[in-house]
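Just one protein chain is left out here, and the rest sit where they should.
Presenting chain A:
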Amino acid sequence: MQMAKHFSVKDKEAIRLLFSPLAQRCYSHGGKQETDEEFDARWVNYFNKADIDAWELRKGMNTLIGYDLVPEPKILDAALRACRGLDDLASAIRILEAVKDKSGPHKDIYPYLIQELRPTLDELGISTPEDLGMDKL
């Protein structure tokens, strides 16, 4: 019925990015250490892929959340736009919940992220969990 998904070159690059072992301060030898800017740029490109699909979005987010960092606003911006492209408001709001949780005890991170993402949230019409009362149990 449906053809098997053929991976384009760009898809292969994206997937290669996912399986790269760079989980913040990876101690494997033999390679140049990636800078923070390179890391961010890779992930922005990952989510900016025009034909990103739902699986890649979820996989990307899950991988990103596994790192010892809170993603930069520009990465989250690209991820939220990918959600918009996939008509996935639920994932967009979930991303906000996830980064709030990633911040752990550092309560200054989430307000900063919302501040930086506010134009995007307004443009795409994404409500925050707080707007929806989802932050209260």
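Just so we're on the same page, contacts are C-beta pairs under 8 Å (C-beta built on N, C-alpha and C of every residue); 3 or more make two chains touch, one makes a residue touch a chain; residues count from 1.
One rule holds for everything that comes next: contacts and distances are computed from a predicted model.
> Leaving aside the chains on screen, match the unshown one to its UniProt name from "60S ribosomal protein like", "aldehyde dehydrogenase (NAD(+))", "Cytochrome c oxidase subunit 6C" or "Trafficking protein particle complex subunit 2-related".
UniProt lists the chain that is not shown as "Cytochrome c oxidase subunit 6C".
> Touching the absent chain: which residues on chain A qualify?
So the residues of chain A touching the missing chain come out as 24-25, 36, 68-72, 104, 106, 108-109, 111-112, 115, 121-122, 125-128, 131.
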